[in-house]
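Reading through the structure tokens given below for one structure.
Note that one protein chain of the assembly has been removed; the remaining protein chains are unaltered in position.
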Amino acid sequence: MNTGTNVVLMQGNEAIVEGAIAAGVRFFAGYPITPATEILELFAQRMPQVGGKSIQMEDEIASLAAVIGASAGGVKAMTASSGPGMSLMVENIGLAITLEIPCVIVDVQRMGPATGLIHTSQGDMMFAKWSTPGGNEIIALVPSSVRETFELTIKAVNLSERFRVPVIILSDAHLGHMREKIRVPDQDDIEIVNRPGPTVPPEEYLTFGADEAGVPEMAPLGSKYRSEYTGSLHDKAGKYGPPPEERSFLISRLSQKILAHRDEILMIEKALLEDAQVAVLAYGVCARSAKTAVKLARAAKMKVGFLRPITVWPFPTDVVRQLAEQVKAIIVVEENLGQLVLEVERAAAGKAKVSLVNQYDGQLITPEKILAGIEEVY
Amino acid sequence: MMGEKQGLKGGKRRGSISITFNEEACNGCGICIEFCARGVLVKNDVGRPEVVRIDHCTECRMCELLCPEVAIIVSRE
Partner (left out) sequence: MVKITPLSQILERQYRNLSDIKTYVGGACLGCGGGTVVQALARAIDRIGLQLEDVVFIKGIGCSASQVHSLNYSILRVLHGRAPAYATGLKLARPELKVITLQGDGDALAIGGNHLIHAAKRNIDITIVVNNNFIYGRTGGQFGPTTPMGAYATSAPYGVIESPFDVCKLVETAGATFVARGTTYHVIELIDIMEKGILHHGCSVIEVISQCPTSYGRYNPDKMGGTANEMLKWMRDNAVRINKAKDMTKEELKEKLVIGVFVDTQAPEFNDECEKIIEAAQAGRDRHHH
């Protein structure tokens, strides 16, 4: 596949692979699962072409484990799965959080519960944030087009390096399998961010030597720097078992390093909100139906606007709070039983009515259905 | 360091082998005493090893190898 200013017809899952390679990912480990399998297969083909290694592991637990091992050794790494595989990865997501290992985890969502269906869904939104014991902050991005899938994959890799966190990309079966044309940028035009390397000499190096809202410098395993990594709570040196008065520090810093830098992480799309009385909040695969519904509403003289979170975790609380102060109602659109609507309700704090237009039968939500929801509250 | 404090009694053979203990590390498991083939060590009244026959030590280093706490050092001057 050519890079450069080529316009290419690309599948959503393919955009993950090409975005990752463009961002410098050179290790992939995964396991077959519908609707993410193409990512495994395409990496198997493409990764060795660029000198990287892509392997199929024995299960999803091993896949994310291998990714953590590779990244700890200094190579940018990614895995991809869907709900059932994400469930297996949960313990390792927690490990990546506490060891502060940069990595990207792609969840091409399908319907739950359990094996569910293999069709479009936005059912893992809360899971992405809350799956791990401890409930720590995570970064999660949601693309809504193939082009955005490509761009956000690069962004996800960069954010994972900048903040030393696992970043989750929440795609879905529909977006993963559809094809759209995208203009693939020149490699020279792509920004690459790398994890902060050690600036202190080895004797002074602390595996987790950062202050309250900081990101520690990261020496790769197998270097003149000795690293001590443990999944148990640790002090700045990585040593197990900090005394009670030091325990909160790490737990707090793991969240603060993200929250204190939200401005670098937050991405949203806004349209037609200046005079809006009602706002439609939609994300991911629903975004296009929602935009069409908003256009139809406007054509019917309704003052409706549109807000699309691209970063869903950390949730754009301030943005939604401001919106709630401005409009009388926010309609949340999602393909699940109602998940981000809970965050919207929390952020709105009663300042606007919050309603839900949802669907969870493995089919794309239609503009007509969203329009009916708009008409109900307008 | 000579382990006198916890009752660990090291030993020194004139001009050659000496056995010393890391008193912080030794937890009195008794393995070194049991497996010294030459009876160099005995257990004292606080359960710690004591050198009683330094002349018998052949530097086989079994005590060093078997000590789980790397607490016994056999050295040659």
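We call the chains A and B, going by the order they appear; numbering starts again at 1 in every chain.
Throughout what follows, a contact is a pair of C-beta atoms (placed from the backbone, for glycine too) under 8 Å apart; a residue touches a chain by one contact, two chains touch by 3 or more.
Since this is a predicted model, take the numbers as computed values, not measurements.
S.K.: Using the touch definition up top, pick the residue from A:Ile16, A:Ala65 or A:Val146 that touches the left-out chain.
M.R.: For the chain that is not drawn, the touching residue is A:Ala65.
S.K.: Which chain A residues touch the hidden chain?
M.R.: 27, 29, 45, 48-49, 51-53, 55, 57-59, 61-63, 65-75, 77, 91-92, 95, 99, 220-232, 239-241
S.K.: Provide the residue numbers of chain B that touch the chain removed from this figure.
M.R.: 22, 24-25, 27-31, 34-35, 60-62, 64-70, 72-76
Definition applied: only the chains that are shown with their structure count from here on.
S.K.: Can you work out the whole-Å distance between the CA centroids of chain A and chain B?
M.R.: 59
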